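One protein chain is absent from this view; the other protein chains keep their places.
To keep things simple, chains are lettered A, B, C, D, E and F as they appear, and every chain counts its residues starting from 1.
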Amino acid sequence: MTKRPMEILDQALNRQPVIVSLKGKREIRGILQGYDVHMNLVLDRAEEETGGEVRKLGTLIVRGDNVIYISPLVG
Amino acid sequence: MTKRPMEILDQALNRQPVIVSLKGKREIRGILQGYDVHMNLVLDRAEEETGGEVRKLGTLIVRGDNVIYISPLVG
Amino acid sequence: MTKRPMEILDQALNRQPVIVSLKGKREIRGILQGYDVHMNLVLDRAEEETGGEVRKLGTLIVRGDNVIYISPLVG
Amino acid sequence: MTKRPMEILDQALNRQPVIVSLKGKREIRGILQGYDVHMNLVLDRAEEETGGEVRKLGTLIVRGDNVIYISPLVG
Amino acid sequence: MTKRPMEILDQALNRQPVIVSLKGKREIRGILQGYDVHMNLVLDRAEEETGGEVRKLGTLIVRGDNVIYISPLVG
Amino acid sequence: MTKRPMEILDQALNRQPVIVSLKGKREIRGILQGYDVHMNLVLDRAEEETGGEVRKLGTLIVRGDNVIYISPLVG
Partner (left out) sequence: MTKRPMEILDQALNRQPVIVSLKGKREIRGILQGYDVHMNLVLDRAEEETGGEVRKLGTLIVRGDNVIYISPLVG
């Protein structure tokens, strides 16, 4: 059974939070609300952890070309 | 309910300020007045915070390929 | 006998883990479950080693443009 | 009232100086004389500030993919 | 007598090892088993030298956009 | 009066030297002998200044995507 990358995004929509690992050692968590073919993402209830502190960001549009990986959190 | 990235930009037009996080650890705030398909942005009453100081920039065109994320500020 | 890059990915699907070497000196291991033409990858039971520690990530979508090389582990 | 990025460039043509913020923490000022779809810019009476010193450059073609933002100076 | 880049890759297929110099000062050696138009490479019996140590990697897919140069080793 | 970027290059052909500012804080001077749509440049009697020393390079092809700006020297 093989899976295409976009299927995994589809399955993660509006469910448990996803981890989005970004270039420059940044990382954001949030509920995936949408995406497009460029892997631009819409995250809801997003948070960024920087230097031990958590910054609450609410709704967020992440530009796809900064994404290294996306991982649905296992509950 | 899923949302496409451009919808979020549409909803943020001419409302509360948005945070625009840029590559190179730069961050700009301003009122979103427009955008195009490359995520080039027009910001009004824009400010950049650098090294603790706030620089008032007025109207601003941000080139889309520098954008990491865009977040409408929750009022 | 020559082999095209995508053939190697095909042969590695759902088998032994692959090593995915990423830009920025990051490395991920996991079972390859899928890929597309951009070399976007779906990894299952993925792990990232950072600073000596192993972080278990479960299912993962890796954006292809961060990939340096992919190597099926020899069992 | 929404504005497209290229409109702002149009309004700034041959008027007050614009600030052009570039990658690599560089910044140039000058009168915008022209631009194209890649955001390549023609600046007149351009100056670059580097390390506290101002370098007078005259006419300048800036390659668009180095631009972070463009801001018409408020007089 | 002129040669196109892809001809050199053709002549190196399944012969003596090639050196693949990568961005970020990485270097891999291996037998070239295949390539495509993006200069994605398949290497067999691949080895990476990092910090004086040699890491044996077996079969490898190298993403073309990391390649700086490819040099067939002179035997 | 507006000017398109390529017009400025046209006017600078085979005249006074141009300064070509490159990524990575490099700078080259020379007589512009030609260019193409990618802003690849042909410079004649080119010189690069590195670390206070001037290196005479003769004829030079500069790849456009390294260019930050081009400025015709005011005589």
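Just so it is clear, contacts are C-beta pairs under 8 Å (C-beta built on N, C-alpha and C of every residue); 3 or more make two chains touch, one makes a residue touch a chain.
Model, not experiment: these values are computed from the prediction.
Colleague: With touch as defined up top, name the shown chains that contact the chain not shown.
Modeller: Per the contact definition above, the missing chain touches E, F.
Colleague: For chain F, which residues reach the chain that was dropped from this view?
Modeller: 13-14, 22-24, 26, 28, 33-36, 40-42, 46, 57-63, 65-66
Colleague: Suppose we count only contacts with the excluded chain; which residues of chain E make the list?
Modeller: Where chain E meets the chain not shown: residues 1-9, 19, 23, 25, 39, 64-65, 67-74.
Assume only the chains that are shown with their structure count from here on.
Colleague: After masking chain C, report the chain groups that remain joined by touching.
Modeller: The remaining chains, counted without chain C, group as follows: A, B, D, F | E.
Colleague: Given the touch definition stated above, what is the smallest step count connecting chain E to chain F?
Modeller: Graph distance in the chain contact network comes out at 5.
Colleague: Between copies chain C and chain E, what's the superposition rotation on C-alpha atoms, in steps of 5 degrees?
Modeller: Answer in degrees: 50, to the nearest 5.
Colleague: Computing the C-alpha centre of each chain, which chain sits at the greatest distance from chain B?
Modeller: Computed centres place E farthest from chain B.
Colleague: State, to the nearest whole Å, the distance from the C-alpha centre of chain D to the C-alpha centre of chain E.
Modeller: 42
Colleague: Would you kindly tell me how far, in whole Å, the mean C-alpha position of chain D lies from that of chain B?
Modeller: Computed from C-alpha means, the inter-chain centre distance equals 19 Å.
Colleague: For chain D, give me the residues that contact two or more of the other chains.
Modeller: Each of 23, 65 in chain D touches at least two other chains.
Colleague: Once you've mapped the touching chain pairs, tell me: line, ring, star, complete or other?
Modeller: line
Colleague: So which chains end up touching which?
Modeller: Result of the pairwise touch check is A-B, A-C, B-D, C-E, D-F.
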